[in-house]
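Only one protein chain is missing from this complex, and each of the others stays in its spot.
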Amino acid sequence: MTSTIKVAVLGAAGRMGTNVCAAVEGAADLELVARLDAGDDIAAGLAASGADVVVDFTVPSVTEANVHAAIDAGMHVVVGTTGWDDDSRGRVTDHLARRAAEGVALGVLIAPNFGLSAVLAMTFAAKAARYFESVEVVELHHPDKVDAPSGTARHTARAIAAARAEAGVAPSPDATEDGWEARGMDVDGVRVHAVRLRGLVAHEEILLGNVGEQLSIRQDSFDRMSFMPGVLLGVREVGGRPGLTVGLEHVLDLS
Amino acid sequence: MTSTIKVAVLGAAGRMGTNVCAAVEGAADLELVARLDAGDDIAAGLAASGADVVVDFTVPSVTEANVHAAIDAGMHVVVGTTGWDDDSRGRVTDHLARRAAEGVALGVLIAPNFGLSAVLAMTFAAKAARYFESVEVVELHHPDKVDAPSGTARHTARAIAAARAEAGVAPSPDATEDGWEARGMDVDGVRVHAVRLRGLVAHEEILLGNVGEQLSIRQDSFDRMSFMPGVLLGVREVGGRPGLTVGLEHVLDLS
Amino acid sequence: MTSTIKVAVLGAAGRMGTNVCAAVEGAADLELVARLDAGDDIAAGLAASGADVVVDFTVPSVTEANVHAAIDAGMHVVVGTTGWDDDSRGRVTDHLARRAAEGVALGVLIAPNFGLSAVLAMTFAAKAARYFESVEVVELHHPDKVDAPSGTARHTARAIAAARAEAGVAPSPDATEDGWEARGMDVDGVRVHAVRLRGLVAHEEILLGNVGEQLSIRQDSFDRMSFMPGVLLGVREVGGRPGLTVGLEHVLDLS
Partner (left out) sequence: MTSTIKVAVLGAAGRMGTNVCAAVEGAADLELVARLDAGDDIAAGLAASGADVVVDFTVPSVTEANVHAAIDAGMHVVVGTTGWDDDSRGRVTDHLARRAAEGVALGVLIAPNFGLSAVLAMTFAAKAARYFESVEVVELHHPDKVDAPSGTARHTARAIAAARAEAGVAPSPDATEDGWEARGMDVDGVRVHAVRLRGLVAHEEILLGNVGEQLSIRQDSFDRMSFMPGVLLGVREVGGRPGLTVGLEHVLDLS
């Protein structure tokens, strides 16, 4: 990369935003040109920054407006804020299409998870799932988590189920007659187990089995800092992918 | 050990019995002196054998009679057959006491599980359980198993629960509000998860967690041959432990 | 699949060949039309069989001649026999090109490993390697193995090293000053550790780490039967891939 990418961070005072600012400042090929947060005039701030890429880690109530402001300003966007649905994503796609018609090709990346190990585990599990007779998912988290199983584990199970359905693979065999309470939750036909243990953070393991063999894919997230390599990867790649991309896995080179 | 231990095997033609005979023949300090099975006169066969130790891998309907026949014959017994309850164990204890009063000190070992790794995993988990805030059990088996969770996992969970109760340890913390189906079965307050996967045989993992640390104890049984070291250990140790011993863990030196 | 694929097995009396014959007979979409072995006239046997696909699990001294005979007979080939090098593979490529010029499009698949879990672990590890700061390989085998590390582990390490070199990733950080003997073997800059343990068969784990996260990919081969799904997959796919393909990973759909 011959020139530095200029980055503006929205939600810069938040927990994730603070880390993103530090990570951008620590990267030789990136330059932090603006830290904006609640109370700032986003449009003016972006215009003044001259940023190439805007990173948004704000809150669901403002993230969509921020993205449109960045598109108006002619900047690519990487979004880690939650709360997006089909409608709001559709409006971004439309906006990007209008800009492209004006000759301004911009990319927006919305990713529910920037953890490389989590994204890769999910992606590999889905790719492998059609080649194994059995597959189950185990997620492990700290005991203060109120929902089970984790969103990542549900998402993984659904991706596995979809891949198996598309390949015409039969459901995982299961002769259980007694004790279904021990067999986890059925998510689209894939059993998902949730372990809660003091000392853990966020972990997921996908187990795949055939006669005589097993494949296990496990990811461990020990710390929020683990999202930074994924965010920086998004910043570097988003400019080369015009239009809306949903999911970090689509900017990874897994060919 | 200066002299060879003479061993008679009951149920010698069965799957386990066949393996036991081969294992005894392969051990330099043991001598196989009788193979008896259904249809044989057990009392006569034992008397003729001159065995020191009788190993019983038969069926629930005959195992108790076999043990009493062996005690009558003045022989120690190692039992791997299932189906024992408090009453039948009590009758063995009484019989051994009468023989001891006659000056004949005999030992009987009844073990539900001769797998060293399984027995040690369970024992260590119970010992460690009072020192950790959280503990859960995951068992993994082939998908043709009809009951969940496994007997070993239930037994492990109960031993953990008893050890924590005795030490006055609070239940494992758990903030789960939604998705209890993913949280496994509650066995005496310990969560037990059952995974079913083609390619697996019988496996158990106990996870213990404190702030900042985890202890994991896992055992894998790949093959029925894995019970042989435990059976031979029982054969070697039972003579030195007069009375009834229930559980291989009590003949292990874990001090 | 509308029609049955007719399969001839060479080396049918060998350990692997016997398993392949059984697996083909057990598959609804495949038909076993010939079992040939040492002493048989391969060309005549193939001609008589009317096979669509030939599977070769023979020995290094005859496998190349078998493949050419199959190509002459107008049949696709799946090869699990070892001993191939650049020269012998080149001759197969040339032969296939001549046949293609005659209008006969044939496929040959030569795979050093038909274990799906092993092939997928290796492939996923190589794809993931560029996204992590650190990567190491641990292989675990039974203690009768004479070479360390395993061929699969060396191959995995080389694939990882090549992927990282291509992506311009720095070597894994390592501050070790004392005790290099504990740090495993350096294979193209990737540390490879070999564990030998009674009870194990063939296992490999690839560990990848970033700040705050880890990705672990593990495969366990418990039994030679685990190669059968990969062989059948090769049989089903080879007809659709004219020319020479080396490695099962290239017939897997991992897009």
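Observations
So that you can tell them apart, the chains are marked A, B and C in the order they are listed, and the count of residues begins at 1 in each.
The working rule: a residue touches a chain if its C-beta (ideal position, glycine included) is under 8 Å from a C-beta of that chain, and two chains touch if they have at least 3 such contacts.
Predicted model, so just to flag it, every value in this text is computed and none were measured.
Contacts of the undisplayed chain with the visible chains, over the whole complex, involve A, B, C. Touch with the chain omitted from the figure is made, among C:A22, C:A44 or C:V211, by C:V211.
From the set B:A159, B:L200 or B:I217, the residue in touch with the chain omitted from the display is B:I217, counting the whole complex.
From the set C:G45, C:G80, C:G184 or C:G230, the residue in touch with the chain omitted from the display is C:G184, counting the whole complex. Summary of contacts with the chain left out: across C:A27, C:A43, C:V169 or C:V195, the touching residue is C:V195. Interface with the hidden chain, as seen from chain A, comprises residues 199, 201, 220, 222, 226.
With the whole complex as reference, residues 132-136, 138, 140, 143-149, 172-186, 191-200, 207-214 of chain C touch the missing chain.
Touching the omitted chain from chain B are residues 115-118, 120-121, 124, 127-128, 130-132, 208, 210-226, 228-229, 233, 252-255.
Quick note on the criterion: only the chains that are shown with their structure count from here on.
The copies chain A and chain B differ by a rotation of 180 degrees on their C-alpha atoms, rounded to the nearest 5. Although chain A and chain C share one sequence, what matters here is the overlap of their interface residues, and that overlap exceeds half of the numbers used. Chain C has the C-alpha centroid lying closest to the overall centroid of all protein C-alpha atoms shown. The most distant chain from chain B is A, comparing centres defined as mean Cα coordinates. Annotation: 47 Å between the Cα-based centres of chain A and chain B.
Distance between chain A and chain C, defined via averaged C-alpha coordinates, is recorded as 33 Å. Across the assembly, chain A contributes residues 132, 208, 210-214 that each touch 2 or more other chains.
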